[in-house]
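Missing here is one protein chain; the remaining ones are kept as they sit in the complex.
Going by the order they are written in, the chains are A, B and C; count residues from 1 in each one.
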Amino acid sequence: MRVTVKFFALGRELTGRSEMVVELPEAATVQALLEQLKSAHPRFAQLNSYLVAVNLEYAEMSAPLHEGDEVAIIPPVSGG
Amino acid sequence: MRVTVKFFALGRELTGRSEMVVELPEAATVQALLEQLKSAHPRFAQLNSYLVAVNLEYAEMSAPLHEGDEVAIIPPVSGG
Amino acid sequence: MIEITAEKIEVQKVIDAAYAPECGAVAVFLGTVRNFSRGKQIYRLEYEAYPEMAAKKIREIVEEAKKKWEVKQAAVSHRVGKLEIGEIAVVIAVSTPHRQHAFQACQFIIDRLKEVAPIWKKEVAVDGETWVDDHA
Partner (left out) sequence: MIEITAEKIEVQKVIDAAYAPECGAVAVFLGTVRNFSRGKQIYRLEYEAYPEMAAKKIREIVEEAKKKWEVKQAAVSHRVGKLEIGEIAVVIAVSTPHRQHAFQACQFIIDRLKEVAPIWKKEVAVDGETWVDDHA
């Protein structure tokens, strides 16, 4: 299955990408996606603090992903 | 001596005046002025809740007045 | 800027007057004319002030706020005259480096203004006219 991964702020700068499509085994978890990202993009591994959102909602590491999900890597926020 | 008395809101409406000059004995107090106002202007006596300001500052009933003072009758305020 | 004015208040002007480059937070309070008050439909409000004393009292309140919190700049504009529903009676803007202080100081200024500034409002409602006494 494929999910779209979005990067922002420091995550975007480290990966040099604001978005990428990632191929994953069926029912892979957020955790599995992150491990795949870290090995494929060593500079992403330098991002040491972030949350993950799936389809616009903060998600647990154990959450299973589905075809077409939009996953976002959310570094510490600082709006306002 | 003479003082100027200013009326606002309900006090202005009851007396029908926004300002008057009052002749008082030397060193008369705020209290003395009020008694004189009440007897000269019976409708002023209907104003049953107010503070008094002398020269733009809230004053005690016992405060002595001086020539040229500006005295204001301050009904309950409701700004904002 | 502290003013008692018969003109319509421009909010942006009051905010501009409270601008301070070292501040990241501006808290603003707008008091507006409601269509209902104490269960009655309101047609309009009429505000009257003792302008010199009102301005003096508001200046004192702002000074007090500056002692209590890290307020860099504050501006207050209070309208007088006849106001229709939805019109702005008062605008208070307070600039501080940190936002908690801005909210606290702004609320303090409006609370104290309502207690001590010689400003009065008359409600013109379906059943007649009443000078409001919030403290009764």
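The rule we apply is simple: a contact is a pair of C-beta atoms (placed from the backbone, for glycine too) under 8 Å apart; a residue touches a chain by one contact, two chains touch by 3 or more.
Because the structure is predicted, anything quoted here is derived from the model rather than measured.
Participant: Using the touch definition from the header, name the shown chains in contact with the chain that isn't displayed.
Facilitator: Counting the whole assembly, the omitted chain is in touch with A, C.
Participant: Quick one: say which of C:4, C:54, C:74 or C:110 touches the chain that got left out.
Facilitator: Going through C:4, C:54, C:74 or C:110 one by one, C:110 is the residue touching the chain not shown.
Participant: Touching the missing chain, which residues of chain A?
Facilitator: Spelled out for chain A, the touching residues are 6, 8-10, 12, 49, 53, 56-58, 72, 74-80.
Participant: If the missing chain were put back, which residues of chain C would it touch?
Facilitator: Considering the whole complex, chain C reaches the absent chain at 11-12, 15, 19, 21-37, 85-86, 97, 99-100, 102-103, 106-107, 110.
Here is the rule we go by: only the chains that are shown with their structure count from here on.
Participant: Can you compute the centre-to-centre distance for chain A and chain B, using the mean CA position of each chain? Integer Å is fine.
Facilitator: About 74 Å, centre to centre.
Participant: As a quick test, compute the distance in whole Å between the mean CA positions of chain A and chain C.
Facilitator: 48
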